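Yeah, one chain of the complex is gone here, protein chain that is, but the others are all in their spots.
Lettered A, B and C in written order, each chain numbered from 1.
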């Protein structure tokens, strides 16, 4: 059994206490998506502004536990200024890290259902600080906390295409 | 455990093989009621003609097992020519006999729910041949077979009031 | 049957505690599995272990046993999905029985898609579970209910199929009749229905327990089955449906689990399959069904089917030899075209009386209309006496049935 320190790494608590890119963006030009974690009631709102295939601005709102909030904060710093294609690769890589043991609640495939790319390795993507969230997979119930903002980001990216 | 002879008394098999008052009556002047035993699919149709408070004619139709059919036949001979009030007392007495052990399927009170009279003894009512059906109470599943035509008679009697 | 086979089978019987029971000093002869099967010890153990070690409400608890309970439930969902070759776990919706599964389709899909001028086609051999929900919805929505007739061999009369399917939006069919044992040509019907633009609902209550099932190969759009007939507990049924259908359907029951958000002015439904699983699920029963599926996998569904075909052949032969034309077994004559469901009419003895004598000898069969009254009317009988076989039955059970029929014949002379 994993200890609490595996879950609550210092950098996570730091992002929780001092969230980056917190707030709202004006819609439009930004687009917005809302994600719910029906398990615990967490809500994450992701705003992004995309121009010329680049995520020029990101902001997050909502409320939730330290894992969902810090993950949102880390996500925002990780994708801000990135190309959309790079951000998508990062999402894949992150979600793959979150499903190493493949035991997401909701059964097989539940967290890896985003299409053909989902089997890509992430050898070529640098997760950086995000690695701190790796311990979450030892606490399967919390995986959805960590992935909530990422799934919501994907929805926001879809919005920009709509 | 009761033996089969307790259930299938000779007089019962006789009424089954040679049902009395079998057939239809013209409606009107007769009234008609149909009863179902949802357990086994038995159906009994009871026709009665009542004038001046007397059941002047009875006839039964439908299909079912030896118990339901013989009971219908015996019921028809027992009430034909009787006053309605006497017939009702007979119904009470018969149903009380059928619930001595109080274990009718459907739980407490299921076969004794015909109002305040239901607690009357039947000391004053002669059951005659109907006593042959007493063994049925040892086979609780079959009680509904035996009472089907009697419940249907009650419905037909209600019809005459409608 | 070879000595080897029957040895393996008596081992099977020994796994079912109830079958060790005696009735009136004779071993019980359980021939009513089409109504409900017995349960192997491993299924009872799985539920007891659940209750004794990880019982907790699912999907919303962060603590360890709640997570384990959720895992146990979701692994069972995976096992069930694999058992019928569903493309995704998300297509498995747990209900309380197959009756609820069919009502779910009738109310949710039917409520949204059926109206005046539409038609639903079912067969004359359906169980009430696949009739009454359509009666209810037809009365509410004003569509037409059409019937595929049964022919004199107990098969479906498909001569008018094209006409029946013309303008139909759904075809509902039982994969195997619970009265006649008939195995219906589901794939053929599905292809015809799809050509006509109709969806296909398969009532597989009598099929999944007895034959290897592949929802994709059958060509079904909806397929339902029920735990208690397949070595599983009571209180659990399954609706499989194609994900895109489930996604488009409105919710059925409302409450906890099936929502993403609830506000005073409305709610947002959860993703499938949870959208259709309102309230606390039958958790222990789902775990029990998972264990039943693993048990059947262990036996091998091909072997289960083989065993039943050969036992059905033995039964048909034995009854024919002993009672000839006095005993009529309804349904297809060829064991390979049917399941081990033997609906009998014996002389003019009423089924209720016949089964009473059989019970006196510990032989458990069912007498009645088997929840198939339209079929009974077609057969021209008020009821039948039905003996039904499963994996734990053997030739000794069939012999006991045959003997008891003889005793009944003597009794009613």
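By our rule, a contact is a pair of C-beta atoms (placed from the backbone, for glycine too) under 8 Å apart; a residue touches a chain by one contact, two chains touch by 3 or more.
Computed from a prediction, not measured in an experiment: that's the story for all the values here.
S.K.: Among C:78, C:97, C:312 or C:393, choose the residue that contacts the chain missing from this document, as touch is defined above.
M.R.: Among C:78, C:97, C:312 or C:393, only C:97 touches the chain that is not shown.
S.K.: Since one chain has been left out of the picture, which residues of chain B touch it in the full complex?
M.R.: Listed in rising order, the touching residues are 36, 38-40, 103, 105-110, 140-142.
S.K.: Can you list where chain A touches the absent chain?
M.R.: Against the missing chain, chain A presents residues 1, 3-4, 7-8, 13, 39-43, 63-69, 139, 142, 145.
S.K.: Since one chain isn't shown, list which residues of chain C touch it in the complete complex.
M.R.: So the residues of chain C touching the unseen chain are 17-18, 21, 23-24, 28, 32, 35-36, 38-39, 44, 47-48, 51-57, 60-66, 96-100, 102-103, 106, 124, 127-129, 131-133, 135-136, 139, 145, 147, 226, 228, 233-237, 251, 253-259, 261-264, 266-267, 278-285, 352, 355-356, 358-359, 363-368, 371, 373-374, 377.
Rule of thumb we're sticking to: only the chains that are shown with their structure count from here on.
S.K.: Sort the chain contact graph into one of these: line, ring, star, complete or other.
M.R.: Line.
S.K.: With centres defined as the mean C-alpha position, give me the chain A-chain B separation in Å.
M.R.: Using C-alpha averages as centres, the distance is 73 Å.
S.K.: Just curious, how far off is chain C from chain B if you go by their C-alpha centres, in Å?
M.R.: Here the centre of chain C sits 36 Å away from the centre of chain B.
S.K.: Let me have the rounded angstrom distance from the C-alpha centre of chain A over to the C-alpha centre of chain C, please.
M.R.: 43
S.K.: Going through chain A residue by residue, note those that touch at least 2 other chains and give them in order.
M.R.: There are none in chain A.
S.K.: So which stretches of chain C touch two or more other chains?
M.R.: none
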